[in-house]
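Here the complex is missing a single protein chain, while all its other protein chains stay put.
To keep things simple, chains are lettered A and B as they appear, and every chain counts its residues starting from 1.
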Amino acid sequence: MNPSATEAVNVTDKPGQRRGKGWLLLVPGMLWLLMFFLFPTVQLFFTSLYDPSGSFEQGYAMTWHFQNYADAIKETSDLFVRSFLYAGITTLVCLLLAYPLAYAIAFKSGRWKNVMLVLVIAPFFTSFLLRTLSWQAILADQGPVTGFLRALAILPDDGRLLATPIAVVAGLIYNFLPFMTLPLYASLDKVDHRLIEAAGDLYSSPFTGFRKVTLPLSMPGLVSGTLLTFIPASGDYINAELLGTPREYMLGNRIQSAFLVEQNYPLAATLSLSLMLLVVVMVILYIRRSGTEELV
Amino acid sequence: MSKPLSSQVSRRGFMRGASLSALAVGGSGLLASCGTEGAKVEEGSCESTDKSESEQEVSFSNWPLYLDPIKAKDTSTLEKFEQVTGIAVSYDTDVNDNLSFKAKVAPQLQACKSTSRDVFVLTDWMAAQMIELGWLQELDHANMPNVDANLLDSLKSPSWDPERKYSVPWQSGMTGIAYNAELTDPVTSFQQLLTRPELKGKITLLTEMRDTMLFMLLMQGADPEDFTDDEFSNAIAELQKYVDNGQVRRFTGNDYTDDLKQGNVAACEAWSGDIAALGNPKFKWLAPEEGISLWSDNMLVPNLAEHKTNVEKLINFYYEPVNAAKLAAWNYYFCPVKGAEDEIAQFDKSAVGNPLIFPAEDMLSRGYTFMGLDATQDKNYQAQFNQVQGG
Partner (left out) sequence: MAQSDGEQRSGAPRDLHLTEVSKRFGDFVAVDDLTLTVPEGAFFALLGPSGCGKTTTLRMVAGLEDPTAGTVSIGAEDITGLKPYKRPVNTVFQSYALFPHLTIFENIAFGLRRRGVKDVKRQTDDMLRLVQLEQYGGRKPAQLSGGQQQRVALGRALINEPGVLLLDEPLGALDLKLRRQMQLELKRIQTEIGITFVHVTHDQEEAMTMADTIAVMNSGVIEQMGAPTELYENPRTTFVANFLGQSNLVSTDVVDSSGSTVIVDCHGQKVGVDESRSHTDQGKGWLGIRPEKIFASQRDSEDLEDGNQLTGGVVSDVSFVGVSTQYLVRMPWGQELMVFEQNTGQRQSFKSGDEVDLAWSPQHSFLLDADQDAAAGAVREDVG
């Protein structure tokens, strides 16, 4: 037998002559992005450079005031830190909760699979705001959870859950758990069970098999899950607003109030863009590090 | 093997993306790169035709707990208005605080676009701002004889709208302290509210700067009707202390009643009528020892509202003493309408002489209204206050 090179699948061989027409498919999406992402982002960029001494009533002059960035970040550095801290904790806990859940749904749920998937996305049938509001009731000082924890002496008698960092992070975790679970599930569901058998056959204990086969194969889901959780969580303000106090406020709260209450557009734009930029940098570093560019 | 290919593709993609964004920069540069115009609308530049004749409807935005229940068919004042005039009212309680409501309608009003609202109710200082910005329509008093006849003299000519050309009071009220008698002893002063250790994390303050800072200034010994920048900054620093040490749980708009009802909050800064309107005797309202904040909320008709005449009919309706009395007996705010006290005696003896509805002189004498602010002051103070709220 002569294994010839032609036997190998030549992956670089793509039907090049079709490429020109393929681009046409991108046009609607590109136009959409142009109008509703790129254009507003550029607007935001200009807005962030307005003279900070202007006001909504008197108008803002364009003075290319790059100093806005330094000022804003200096003034709100604690909010940046807190936002990323809360988002980081949220992502980590979501991962720890969602992985076993997604694993169970993918491998162990049998005929209950669809039911369980529907249950995972069931919260989406209610609005984000309403769900967070109902967490207010659940965690209320006179509510059942607080009462239970006080009875167990886990919380002191005058302790509370609502309006604490715990409540804010718990709300974030709850709200973003499906965003972690679904991509993980999608990845795990694609893992061929026979590969796990093969790992066992090749001297891997169940744990080693998980570490060497299942986990690496679920990396695309893990990476997209963490991104889908971390990115929106770091910009969220509803949870801090409804479940926290000013001491738990995140960057989103400041942006919200700058835009919608103070109408301090340059500040709001500066903060929005800074957050966006920081998140993008973090995401790039993260994807580089996890080395899953090909898989994502 | 696939690596060089993928990076090739992404490089090409990047180039295209970059050229597209260059295009976008070129196109949009004209719009945002020159800054914004002021928000002021010049008189006569943004007028609309009134369709009240052909469209028997009114769209009305108000604060929560400010109108007797619409669903109570027998007593509802709004229902009665609809029956009498044949005008359908679409009623929304989407005003939670002055600034966020302003933020909601500002983009339309500054650009002379319709807010889809015919009338909304905002506090004096915000009404003053909007008049200044040229965002409101002038009211025709010929359609509102009851206003001229029955509006309390004390409210007839505020400095910011001396002839009531643009505004008519809906209700007046006081800002003070509310507490839950099941959870705490009476909280009789702001000093107590902010310093009693057992109330830590169980109090809320209002997002309305003028309400909250009025008390902070009083606590500092300053006069809220006449204070300096330094006095204000000191009061802010004091407030920051109570936020940092966790005494203050949250800053809220009109939704403070939710935390109060759920028992999350034992005491809070509150508006006088809301607490009575909650209808539960365990919730008490009192005037703090430091003094009280006095204010009025005003009905305003924004530019491009198309049913101004219908609104005027509505205002006229609520200035009939009998209707004003019905409303006040439910919402427990100061009634701005002469003769309402006599009317109220007809159906609710207990409300007669209720200090929340018909304030006694000695209480009014302890009342303060916040100093009028120019635009720079307003921006400066509001920024400081937001800084405290924003953590």
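Operating definition for what follows: a contact is a pair of C-beta atoms (placed from the backbone, for glycine too) under 8 Å apart; a residue touches a chain by one contact, two chains touch by 3 or more.
Remember, predicted model here, so these are calculated numbers, not experimental data.
Trainee: Which listed residue, A:40, A:88 or A:216, touches the chain dropped from view?
Mentor: Residue touching the chain left out of view: A:216.
Trainee: Looking at the full complex, which residue from A:61, A:115 or A:198 touches the chain that isn't shown here?
Mentor: Residue touching the chain left out of view: A:198.
Trainee: Identify the residues of chain A touching the omitted chain, counting contacts across the whole complex.
Mentor: 1, 3, 7-9, 11, 192, 194-195, 197-205, 208-209, 212-213, 216-217, 219, 295
To be clear about the criterion, only the chains that are shown with their structure count from here on.
Trainee: Give every residue of chain B touching chain A within the complex, in rising order.
Mentor: It is residues 1-3, 5-6, 20-21, 23-25, 27-29, 31-40, 99-100, 103-104, 106, 110, 129, 132-133, 198, 201-202, 207, 243-244, 246, 248-251, 258, 262-264, 375, 379, 382-383, 386, 388-391 of chain B that touch chain A.
Trainee: Can you tell me which positions in chain A touch chain B when the two form their complex?
Mentor: 11-12, 30, 34, 38-39, 42-43, 46-47, 50-51, 54-63, 78-79, 82, 136-137, 140-143, 158, 160, 162-163, 244-249, 253-254, 257-265, 293-294
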